[in-house]
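The block underneath contains the structure these notes are about, expressed in structure tokens.
For this depiction, one protein chain was excluded, whereas all remaining protein chains were kept in their positions.
Residue numbering begins at 1 within each chain, and the chains themselves are lettered A, B and C in the order written.
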Amino acid sequence: MASTLEERLYRSMKRIRRFEEVTAEIYPSDRIKSPIHLAIGQEQAAVAVCDLLEEGDWVGGSYRSHAMYLAKGGSMAEIMAEMYGKATGCCGGKGGSMHVISTAAGVIGSSAVVASQIPVAAGYALAARQAGRGRVVAVFLGDGATEEGCFYETLNFAALRRLPLLFVVENNGLAIHEPLAKRRAVPDGICRVAEALGVPSTRIADGGLHAIRDAAEAAVSALRAGTGPQLIEALVHRRRQHVGPDEDYDQGYRSRAEAEPWIESDPLPRLAARLAAEPRRRIDAEIEAEIAAAVRFAEDSPPPAPEGLFADVYA
Amino acid sequence: MASTLEERLYRSMKRIRRFEEVTAEIYPSDRIKSPIHLAIGQEQAAVAVCDLLEEGDWVGGSYRSHAMYLAKGGSMAEIMAEMYGKATGCCGGKGGSMHVISTAAGVIGSSAVVASQIPVAAGYALAARQAGRGRVVAVFLGDGATEEGCFYETLNFAALRRLPLLFVVENNGLAIHEPLAKRRAVPDGICRVAEALGVPSTRIADGGLHAIRDAAEAAVSALRAGTGPQLIEALVHRRRQHVGPDEDYDQGYRSRAEAEPWIESDPLPRLAARLAAEPRRRIDAEIEAEIAAAVRFAEDSPPPAPEGLFADVYA
Amino acid sequence: MSTPEPRVLRYVEALREATDLAMAADPSVFLFGLDVDDHLGIQGSTKGLQQKYGPDRVFTTPLSEDAMTGLAIGAAMAGLRPIHVHIRMDFLLLCMNQLVNIAAKARYMWGGQVSVPLVVRSMIGKSWGQGAQHSQGLHALFMHVPGLKVVAPANAHDAKGCLLAAIADDNPVIFMEHRLLYPTETPVPEGAYAVPPGRARLCTRGDDVTIVGVSNMVQEAVRAAALLAEAGIAAEVVDPVWLRPLDVDTIVESASRTGRLLVVDNGWTTCGASAEIVAAVVERTSETAGIRIRRLGFADTTCPTSPWLEADFYPTPRRIAEAAATLVHPERPPRLPEATRSASIQFRGPF
Partner (left out) sequence: MSTPEPRVLRYVEALREATDLAMAADPSVFLFGLDVDDHLGIQGSTKGLQQKYGPDRVFTTPLSEDAMTGLAIGAAMAGLRPIHVHIRMDFLLLCMNQLVNIAAKARYMWGGQVSVPLVVRSMIGKSWGQGAQHSQGLHALFMHVPGLKVVAPANAHDAKGCLLAAIADDNPVIFMEHRLLYPTETPVPEGAYAVPPGRARLCTRGDDVTIVGVSNMVQEAVRAAALLAEAGIAAEVVDPVWLRPLDVDTIVESASRTGRLLVVDNGWTTCGASAEIVAAVVERTSETAGIRIRRLGFADTTCPTSPWLEADFYPTPRRIAEAAATLVHPERPPRLPEATRSASIQFRGPF
């Protein structure tokens, strides 16, 4: 039975949220052996955009890529095992949480050097355009990444060569603890830069999942039609530390009051409210089972064999 | 007797033009031992902007910096000797035509890696702002340089910290032989990028010297008032090869027809026409004498001593 | 009369104290880089300095490493003395053009008219899944380039003295820190002092084998020396402190005396600091010859995140000791005690 759009979105969002919540719960036990950058509170861009993508499309992102990886269909067991440093992880234990990948699901390896994923995704888009089958690439980046020169260079080149590349700026207003106003003279000018370079852009100021999805729908069909790159900037809110499992509203660099409107407008309970009790309970149960299985898989998996250290330095 | 504005501009422009023409004449003799990137046909931005600058202000530029160097008051003898590779050159023979400098005249060392001078000039502007004496910095760059990420990064930072920095884009429509349309999706969008980042910008489409000077006058007084960076884009035409002494309209990548309107609107004969015969003859004579003296100085100067190879690696 | 207990500081505090002293003494010194002004303050090494010196002299930046490096260079040529901080050395790869093509060459290619008194602080990460892009010791890339200086203090005393020397230096200095050294303590004199280029430091004395360590590997080498001592082998551990310029003489003297040279780097060996040290020693001693030589460094792989793999990526006290013992007794290296006892040795001097 094909699931409805609402079911799909709910499932995807809930699956990411719960995966990360469980990850945060496990974290203090030191069984996860990797820095973690959680997307709790800002999953919607990945959920909305990936809902429009198909097999053969690609997504790329940063160290904060659990959401993108899961939304695009990456294996939950393999990403959990990766964070545990196990041989069965999506990178065989060589990448950790910051470097997730799934060529099977169309997830480009994610990168921990801010913005470095952007031109790499453009390279996939170049290959997609060359192949000529209407495939598209979505690259996720933070607001901080838009300050790097290679964001600018990639926008220009993508526009020049009409690459099927969707830039998705997940603007949580922070780079680690530094607010946008300390980093950009025109804090709300990201879309204007893209437009000046020839990349049509849409800004969604309230982080609404459906608004993002509508924008993505228009953008992706333009991409498939070959009219060139598009950009979506979604304002969102990061609820946890930059890195690590906890909340940090008590650290002084931001207040809980700032968070309140975002928590109120959290798309997840809204999606939940729009589902009937039955499909919701079934979906929730499936998610919890998947997470439990993923944790078991990670815990039961063997560590990498020592000789693996020297494998895959070269192809 | 203080010279009039028209005399000043004529002298400055003519001095650069003749210096480069003589350089081009000498070049086939192999006495100049350096690649040369001539500004013949596009001297006006340097002339106009430097006319507004004072002692204590700085200018920075690329490998194509003869005009800037001379307009800001760099020694003609020393730049000629530098191109000859002599000990008396402005870099003691270690920089050649691409790396001119004059700390005495406020010329930041010019750099041959495209766009690399831009953030360096911003550093001077930071120091100028810190000193708080209303000093300003003008950085000259080509249209090609605007494609480098560090142009973007520097615009943003300069706007954020309100640096007294004037970006002067000498847009000759070419990067070596490649036209703008092969490099930018929005070929006329340079000013829009700057504006999107918070840098007020002016575009002078006809390369008019007085129009550039008017824009520069407004920009420099804003800079001195501390309101932050400004950008001027001047469309200009390069009449010689990218590198080397000759014209190259016969090479197929551009036609002489394109050049014609630019040659017709060449500011130099117009300036000449506005001067009375007498001051003009005197200025011309002084310029020719200065050039002859500079060539003699370069030819008569000794080569660097061998032990100079190891000097100034470290301070 | 008892001499007073010397004051002990952690490496991270020593860095902060050096910066504070330099900024208090010279208004042209300023400190900037991503996150230097947040509540964590680069692990504490820049904490409170913005409050003390204001946002014009201590400030964070946009994520724009390339331009920010150019900015620092320009400011330095214009007469200021910037300290530019990077939380990982890996990110310097974004600044290579400015550092190598401008900073290193400025004074030379512009005929001595300018100098670039710039300090670039950066930290090497290790353990807990730092992985490929947050763990690199890239000092060799900078040692290669004339015009740059490179320093890698391995203890709190040198962290302060080298940072003060670097700030006072009129040349660009790549200042390399190690995350795992931050909590380590040594006696650190109050007030300003410099540990300038020119002199390597002998950390332990011994006539059987010379072990040169770099950055964090100095501490690992000292631990290895303790292991070796229990097996009756006297190792002389040398800390070059400054990598460019390098005090080759001290290393040559020691290696000529012991006849065995083990260089342990906190980085890859190929074209690395260890290659340079070996080559420099050999060039100066090849007439007399006969020094047995060995290099250790990162495994010749990318750094993996899994702790089971990462454990074999780095030289450890035990592996260092084994390599040294094999140089001393190539045919029948002695059995070494378990590493547990010496693993906790904290390097606290001598000075």
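To be clear about the criterion, contacts are C-beta pairs under 8 Å (C-beta built on N, C-alpha and C of every residue); 3 or more make two chains touch, one makes a residue touch a chain.
Source: prediction; values computed, not measured.
Enquirer: Taking the entire complex into account, which one of B:S75, B:S97 or B:Q230 touches the absent chain?
Expert: B:S97
Enquirer: Touching the left-out chain: which of A:E7, A:D51 or A:E153?
Expert: Only one of A:E7, A:D51 or A:E153 touches the chain omitted from view, namely A:E153.
Enquirer: Which one touches the absent chain: A:Y124, A:W262 or A:F297?
Expert: A:Y124
Enquirer: Given the contact definition stated above, which residue among C:P4, C:G191 or C:G290 touches the chain not shown here?
Expert: With C:P4, C:G191 or C:G290 as choices, the missing chain is touched by C:G290.
Enquirer: Please identify, in ascending order, the residues of chain C that touch the omitted chain?
Expert: That gives, for chain C, the contact residues 66, 90, 93-94, 96-97, 100-101, 104-105, 108-109, 131-133, 136, 140-141, 143-147, 244, 268-276, 278-280, 282-283, 286-287, 289-295, 300-302, 304-305, 330.
Enquirer: For chain A, enumerate the residues touching the unshown chain of the complex.
Expert: Counting only chain A, the missing chain is touched by 58, 60, 89-95, 99, 101-103, 108-109, 111, 113, 116, 118-128, 130, 149-150, 153-154, 156-157, 160, 311-315.
Enquirer: Spell out, residue by residue, where the missing chain touches chain B.
Expert: Residues in contact with the chain left out: 33-35, 85-86, 89, 91, 93-99, 111-115, 144-145, 147-149, 175-178, 182-184, 251-253, 303-304, 306, 308-310, 313.
Convention: only the chains that are shown with their structure count from here on.
Enquirer: Name the graph shape formed by the protein chains and their touching pairs; answer line, ring, star, complete or other.
Expert: complete
Enquirer: Would you mind checking which chain's C-alpha centre is most distant from the centre of chain C?
Expert: B
Enquirer: Approximately how many whole Å separate the CA-defined centres of chain A and chain C?
Expert: Once rounded, the distance between the two centres reads 36 Å.
Enquirer: In whole angstrom, what separates the CA-based centres of chain B and chain C?
Expert: 42
Enquirer: Of all residues in chain C, which are in touch with two or more distinct other chains?
Expert: 61-62, 64, 66-67
Enquirer: Among the residues of chain B, pick out those that touch two or more other chains and give their numbers.
Expert: 149-150, 153, 156, 160
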